[in-house]
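The structure's right below; bear with me while I get my questions together.
Here we show just some of the chains, and they stay where they sit in the whole.
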Amino acid sequence: MQKNKNVHTFIGFDSEYEESDIIMFGAPFDGTTSFRPGARFAPTIMRNESYGLETYSPYHDEDLIDKKICDVGDLELPLGNTQKVLDVIEDFSRIIINDGKIPLMIGGEHLVTYPAVKAIYEKYKDIYVLHFDAHTDLRETLFDEKLSHATVMKRIWELVGDKKIYQYGIRSGERYEFEWAKEHTILTKFTYDRLDEAIQTIGDKPVYITIDIDVLDPSVMPGTGTPEPGGIFFKDIIDILLKIKKLNIVGADLVELSPHYDPSGVSTAVACKILRELAISIK
Amino acid sequence: MQKNKNVHTFIGFDSEYEESDIIMFGAPFDGTTSFRPGARFAPTIMRNESYGLETYSPYHDEDLIDKKICDVGDLELPLGNTQKVLDVIEDFSRIIINDGKIPLMIGGEHLVTYPAVKAIYEKYKDIYVLHFDAHTDLRETLFDEKLSHATVMKRIWELVGDKKIYQYGIRSGERYEFEWAKEHTILTKFTYDRLDEAIQTIGDKPVYITIDIDVLDPSVMPGTGTPEPGGIFFKDIIDILLKIKKLNIVGADLVELSPHYDPSGVSTAVACKILRELAISIK
Amino acid sequence: MQKNKNVHTFIGFDSEYEESDIIMFGAPFDGTTSFRPGARFAPTIMRNESYGLETYSPYHDEDLIDKKICDVGDLELPLGNTQKVLDVIEDFSRIIINDGKIPLMIGGEHLVTYPAVKAIYEKYKDIYVLHFDAHTDLRETLFDEKLSHATVMKRIWELVGDKKIYQYGIRSGERYEFEWAKEHTILTKFTYDRLDEAIQTIGDKPVYITIDIDVLDPSVMPGTGTPEPGGIFFKDIIDILLKIKKLNIVGADLVELSPHYDPSGVSTAVACKILRELAISIK
Amino acid sequence: MQKNKNVHTFIGFDSEYEESDIIMFGAPFDGTTSFRPGARFAPTIMRNESYGLETYSPYHDEDLIDKKICDVGDLELPLGNTQKVLDVIEDFSRIIINDGKIPLMIGGEHLVTYPAVKAIYEKYKDIYVLHFDAHTDLRETLFDEKLSHATVMKRIWELVGDKKIYQYGIRSGERYEFEWAKEHTILTKFTYDRLDEAIQTIGDKPVYITIDIDVLDPSVMPGTGTPEPGGIFFKDIIDILLKIKKLNIVGADLVELSPHYDPSGVSTAVACKILRELAISIK
């Protein structure tokens, strides 16, 4: 017990900022969530519950104690003003990137991915995006709004262009979104079967990983805003992470955990382990 | 915002009665439930939560907006008097059938299937029944009562006769029920492996589909009266519905969702999606 | 059972719009909530749970069946864009007022009161506001935003001016808010002891009633965004409503019920009964 | 640890039947519950949770270890057949009475009180009934059924006659029930203020005590089928029990605890303590 103010980080993410390769931060925003809000609570509760984890991963046979990761806490976001929230996230992502580090963001809802990718795109114009989700997120607007959890991949496409976004596990959306995707993204319904193709295409180009936690089946991930049955399972996530480990990951996020909707706590436990495995997957 | 009283239907089930092919109604009865009651709450909560769904099904590549379905709300049932409850359901089912439409009933407990089949049987004496369930439901009586959720398929057998009921996913019952089924129904333990046989046998004969939601594994469907591990999964349900789509479905139901037993809300989300897919499966 | 689409209103609020004196509508917005969101779910869940109520009030010895009230359902609000949400509420409130009826709004968070009062203020420049709440809601901004649940009474003060707002039950806020209130509103800490003074002052002037449900003690109202112990009790609410019945109420609302935070359902049951009693209190 | 099958009784109710003065049994029936079922679970869960209690009451300064009470477990009831359920309860109550003992029944819903009083009335034609409840329970029928939780006191009145039933804490019902009560029962709205009058009138005549747990305020008793705010508090119950201790109690019950609706467990803890205090109040 030291004579200091309480420091509270995600387990094993306890390096100092300057020495770290990866900077984890929380983006506790859920202002455009249309069904069940509460993704704002994810980063804080994940820190608490991470103490149920070991730092060692038997999947990778690697240990977080051998990584340099700093958990800098949550951004303070002006709730009620979507554009300003996105600006704060973009600015902080830019700082991390300019410091030569990799941002690892915990949402919040999926819209937070947009400003993070925007900051990264400034540096990496040839960025690819790997998108794991139950939903297409390709609407042009939702309730006439362009900035929404349901439009986020469309906004990102406006930045990165055609055939740069790979979408896996998708099982919900409007018909027109699925139609549109045929021309503009590489979308695999229900599964991630064709992930190897993506990995081969991308090679050593920079890549951003965005995992909407609802890509998982609600049996193992009830705690999310819009649960969609028919998803992938935890073992699939491990399989995916072991595959993408060889990529040149320059940023990543995990979004849409809504912990209050899972009183059993299992959703948070699963999200914490995915975060551990994801962090170990980043070189 | 119109100047009218609030209309609240299951998403996409918003045609007028007269123009509709399918009539959805709730039968909120759980009076013989022997373990955990609460199936009475299913139809109301499913209406609310259906707004987390899209109307488009990527499984069928069809959209509810292209169907004519009317949600007429819940029947008013005299709780405490089982026989009268059944009479109300039978009478209303008969009205729908006589209007040349297809009843799509949301339970309530499984006993509500009996009066619905009874009304249909008047018109279709050669009716087949496809029964998806964790339980045999073939007891002669429960607590000396003939009308019970645990006897409902026995009562239906008394109407339709031997080898007209196909039972899938069954994994719980008394030993004598399994014995009896060998002679009188076509029962597959644990799985739905032999569904194709049924489809071939039935051909274009009229068929009634009854889905007791506990046929699903409790990992994805905790919110039911008597959860039984070892069930089928959501993807199996989709597989089943894609298969039975070619049948001549003249009535269907979804029963035994008990939403208060799933504080995460996932059970209701799953049931809503099954209902969407089931409705699209009815020609 | 009629051959119509399901109509679902709050119990007893089932008159047609044209014949009604009071128009109830839901304003399911919680976009600026800074602690626990979910007030968006209040109106829908209150409709469901209202069926646990009788229409007869033994407190007033009056019955809802003798009132003309229409529940028109919930406004469709563009989540993520606070200003547009407020415009929708203001526009609809104006329609009701211009039709010579009294708006009775169910939140949603407290910010929804602002557009409703704005619409009413156009017609009644001498409007008084009776404000029951745990919180001052008098901040100038929250996170630099002027439109917030924590600033709503300040915004309303900008419309109606000094000493027109009576605040009761207040027990939380910044120090400077309490200081500011001394000059500009009539604020009673913790209790509603001085309500009689307000009633005498107001006389037959038009008055708007806004009840933030967190004015109640969390023992009886856990289901709210920011529960504050030390509140008033249900019997106090009845006492208040019996007193204000003699006022000339031209609009009213009930806000900040967040039903998902009360798995026992008691908060919703309490809110429903307050709504019944409030509706009966409006002449 | 003895070499016997597990015996599990309510704490301190562990005398043998033959030696006991009071016989506690469970009547786990909730078949006519019109809102939230689950009172069937009360007796079992109360046994479990009773181990959080001491046997000593500081209110009475008495200890359960000085009483002779036997907990014989729950009746086996034929769910789905209301009349037969009532017969089982009546028969068992009669056995206890004929054995010269006092029945102490744990519901279940309130209808179970009817057969218990019926059995007692055979022996005590001059029986008085003290009724603590939020609801009048004086309807003639509910959904055209005469046997219902909402009609139970009307049925009992048909046995015992005018002015033999005292009703306290009543705050919900149809207008006509309150009107009817003026002639036929002694009903006090909201409070138990006039209990002393009843005690004086009854003197040493035999009396039956029925406590519908929803007489309590839902702040302290959320776990009940139809919570009604504005109720009495635990301290009031203690006050009541200390007063009625001088009466000649020949039977008693505690009904309508629905423990699944209170995930905090407080409702059950409160019910257990009331049961301890009630048992000590019976001479």
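The letters A, B, C and D name the chains in turn, as written, and every chain counts its residues from 1.
The rule is simple: contacts are C-beta pairs under 8 Å (C-beta built on N, C-alpha and C of every residue); 3 or more make two chains touch, one makes a residue touch a chain.
All values derive from a computational prediction rather than experimental measurement.
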item: Complete complex - number of sequence copies, 4 represented; value: 6
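Everything that follows uses one rule, which is that only the chains that are shown with their structure count from here on.
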item: Chains contacting each of chain A and chain D, listed by label; value: B, C
item: Separation of chain C from chain A in steps, with touching chains one step apart; value: 1
item: Interface residue overlap between copies chain B and chain C, same or different (over half shared); value: same
item: Fitting chain C to chain D on CA atoms, where both chains share a sequence, rotation angle to nearest 5 degrees; value: 120
item: Chain centre separation (chain B, chain D; CA means) in Å; value: 38
item: Where chain B touches two or more other chains, by residue; value: 76, 263
item: Touch-based graph of the chains, sorted into line, ring, star, complete or other; value: other
item: Partner chain C, residues of chain B touching it in the complex; value: 1-9, 14, 16-18, 25, 44-45, 47-48, 70-76, 92, 95, 263
item: Chain D residues touching chain C - in the complex, by the definition given at the top; value: 35-36, 170-175, 178, 189-190, 217-220, 222-223, 226-230, 261-264
item: Residue numbers on chain A that touch chain C, as the complex places them; value: 30-34, 36-38, 40, 76-82, 84, 142-145, 147-148, 260-261, 263
